[in-house]
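Of the protein chains in this complex, one is absent; all others appear in place.
Right, subunit A next:
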């Protein structure tokens, strides 16, 4: 599953990230964080947009998925993507700090779940740079 992103020597530029959040401020912060690492970034405002992107043939190495969003929330979108066979790394991002809420979200099919605010350190092991060693 992680085979593809291991050959990162051909450049981090090809590593693509989808930032998903209904809040414009948070999308802007997450976009900036990812851009600062030289990664390619696209945005979506809710889970439905993500599912639609994949239905239309788009693909990303990493999805930063917010939990609470209108129309389709993070867990629902994650479940749907996994049911479609999507193998991208999905990291849940939530303002909740409760372990049980994180657990529920993880069970929807996440690779990892972090509390807002997201930092590079929190998701480092899923980013191409850190695979070097």
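Following the convention adopted for this analysis, a residue touches a chain if its C-beta (ideal position, glycine included) is under 8 Å from a C-beta of that chain, and two chains touch if they have at least 3 such contacts; residues count from 1.
Just so we're on the same page, contacts and distances are computed from a predicted model.
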{"item": "Listed names \"Aminomethyltransferase\", \"Chloride conductance regulatory protein ICln\", \"Glycine cleavage system H protein\" or \"Histidine-containing phosphotransfer protein\", matching UniProt entry of the absent chain", "value": "\"Histidine-containing phosphotransfer protein\""}
{"item": "Residue among A:33, A:62, A:108 or A:123 touching the omitted chain", "value": "A:33"}
{"item": "Option touching the unshown chain, where A:45, A:102 or A:116 are the choices", "value": "A:116"}
{"item": "Residue ranges of subunit A at the interface with the undisplayed chain", "value": "22-26, 28-29, 32-33, 36, 68, 95, 116-119"}
